[in-house]
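Taking it in order: structure first as structure tokens, then the write-up.
One protein chain omitted, others in place.
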Amino acid sequence: MPWDRNDMAARAAQELEDGFYVNLGIGIPTLVSNYVPEDYDITLQSENGMLGMGPFPTEEEIDADLINAGKQTVTELDRTSYFSSSQSFAMIRGGHINLSILGAMEVSETGDLANWMIPGRLVKGMGGAMDLVAGVQRIVIIMDHANKAGESKLLKKCSLPLTGQGVVDRIITNLGVFDVVEGGLKVIELAPEVTMEEVRNKTEATIVGS
Amino acid sequence: MPWDRNDMAARAAQELEDGFYVNLGIGIPTLVSNYVPEDYDITLQSENGMLGMGPFPTEEEIDADLINAGKQTVTELDRTSYFSSSQSFAMIRGGHINLSILGAMEVSETGDLANWMIPGRLVKGMGGAMDLVAGVQRIVIIMDHANKAGESKLLKKCSLPLTGQGVVDRIITNLGVFDVVEGGLKVIELAPEVTMEEVRNKTEATIVGS
Amino acid sequence: MKKVFSSADEALNGVLKDGMTIAAGGFGLCGIPENLIAAIKNSGVKELTIASNNAGVDDFGLGLLLQDRQVKKMISSYVGENDLFMQQYLAGELEIEFNPQGTLAERLRAGGAGIPGFYTATGVGTKIAEGKETKEFDGKTYVLERGLRADLAIVKAWKGDAQGNLTYRKTAMNFNPECATAGKITIAEVEEIVPVGSLDKMQIHTPGVYVQRIFAANHEKRIEQRTTRAA
Partner (left out) sequence: MKKVFSSADEALNGVLKDGMTIAAGGFGLCGIPENLIAAIKNSGVKELTIASNNAGVDDFGLGLLLQDRQVKKMISSYVGENDLFMQQYLAGELEIEFNPQGTLAERLRAGGAGIPGFYTATGVGTKIAEGKETKEFDGKTYVLERGLRADLAIVKAWKGDAQGNLTYRKTAMNFNPECATAGKITIAEVEEIVPVGSLDKMQIHTPGVYVQRIFAANHEKRIEQRTTRAA
């Protein structure tokens, strides 16, 4: 039984270590914050200039001057600090953030990532994604294994314009967990009842190892 | 009658314009602050991280956390802001400071400046001088016209290692005021009783124009 | 040297020119110089190049400048909230230069800091690096990005004083300090002008040297994504 969105987010939460500074992308990655182990001290960075992002506000707490990188209203915590955009990306580019969990359209077996642009369609821009994948210590991707047409999103080579080259460390899909290693993708874990055969059938990228 | 230190500082104060942000070097340039016209709003920058430097403190006001770039205790003003070293030099390098008045060992007729190093002697370092001369909008030098051996410090070419190349706009010496122009130095003003002939005799650099 | 003006219109007097480059602070609709943007719209100035992380929404923020086609080119990292933008872009009426968000922030900071170019790993091997110089440092490839200055910077701060000192509030800071340093002329709109000396001297995020004109105004502070949890 493949994982659903919440299963994938819960699995991604296992990537956290106590004391980590983490940047979560929009979409499923946001759900990861629901699965942080209670005894872990995790600090969320928001690239618009905030370290120590709190939960969404109550109606009374809403503050127009306090939003996250997805432009959603959020709250602050005791530990929170604020800073400007260049300082925020100095933190990201300089490798001070331990982990970023992001969504993707395509990932290649060499760790290339495409998640910002589909030629011929409306182009919205890459926001902070290119800086995150280039700078953060470890990049974990959460995405469905296949697109809506049923085609593998884990490819030998990305067909879409790249967000970063050789930047992905680990991919969590509805079928399992995959690491980018020498020669291709290595299966780290399978979702319940998912078989290696199923993975091989549904994956264009080279699966290496066992 | 050539100018003395205070005359030179007073003359240099004429370089100020209302609203200017100014960085003053150590030595005679420091005296310039005694001659700021009363109706002028001048803000002094200290490159160790302070905009809006006040006078020396009284004995009671001394604060070890509040010094200027010469490591002297100073005071703050209502307008004062503090910032880090990279921010201070962003301000300097980015051309946001209107004027810097500095001392010199030698100046060439093309505006080269040497004021940080005498080979074979103790080398103390350039501090912020290279950044100031490269970044500040206008560089005015105050120095004696001749060294202790009686030799001109306004040269065709500097003999000492440079602080900056083609960076000096104006030189104020005990004999007069000189601008770096096409072809050499132009006399802007002479100290009382100083003649053009005396200046020509005592200057190695090319004197152009009248 | 009077820096305090009474309104956006007054502060912009004599500054605007067709074809100029403007750096505008703000992230989404948070911390945007909304009064200056409205005044620029009313001025009718045209052919603008605007460096701003986003392009506002159709009827607020920089989106207002698109209504009368005052913008020639945007330098932005994300413009997804603006339908009008997309229409004009797809019709070839509007040029867009996408910059990764961190690269845009650093370009503005570098421009203001007298750094004409810097190297970053961001975008290496992507379309963003096409046509740009690359260089290896310690075996890794980086792309050369240029410092960015603007003829005019428009920023929004929380409080400011007559010396031009500014302090920001929470994530409304964002690109404002960088834009303030990158402007040949910088105009700041604030919620309140306070007496010189009343701002905490360790919390002046933009020292007055960067600000040529300042005025106080009301701010709508529209919220783009109002998200809440149960009380």
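When the chains are written out, they are named A, B and C in that same order, and each has its own residue count from 1.
Everything that follows uses one rule, which is that a residue touches a chain if its C-beta (ideal position, glycine included) is under 8 Å from a C-beta of that chain, and two chains touch if they have at least 3 such contacts.
Keep in mind it's a predicted model, so treat the numbers as computed, not measured.
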Shown chains that the omitted chain touches within the full complex: A, B, C
Identified contact with the non-displayed chain, of A:G95, A:G183 or A:G209: A:G95
Residue of C:L16, C:I96, C:I115 or C:V196 in touch with the missing chain, whole complex considered: C:I115
Hidden-chain contact residue, picked from the options B:W3, B:Y82 or B:F178: B:Y82
Residue, one of B:N6, B:Q72, B:Q137 or B:T195, that touches the chain absent here: B:Q72
Residue numbers in subunit A that touch the chain omitted from display: 18-19, 21, 41, 43, 45, 51-52, 76-83, 89-97, 134-135
Contact footprint on subunit C, counting only the chain that is left out: 106, 110, 113-121, 135, 137-138, 140, 142, 146, 167-170, 173, 200-203, 205
Residue numbers in subunit B that touch the chain omitted from display: 46-50, 55-60, 62-68, 70-74, 76, 82-86, 88-90, 92-93, 112, 117, 122-131, 134-135, 161-166
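We take it that only the chains that are shown with their structure count from here on.
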Arrangement of touching chains [line / ring / star / complete / other]: line
Selected interface, B-C versus A-C, where C-beta contact pairs are more numerous: A-C
Label of the chain whose CA centroid is most distant from the centroid of subunit A: B
Whole-Å gap separating subunit A and subunit B, where each centre is the average of the chain's CA atoms: 54
Interchain centroid distance [CA atoms averaged], subunit A/subunit C, Å: 28
Chain centre separation in whole Å, for subunit C relative to subunit B (CA means): 35
Multi-partner residues of subunit C (each touching 2 or more other chains): 109
Set of subunit A residues in contact with two or more other chains: none
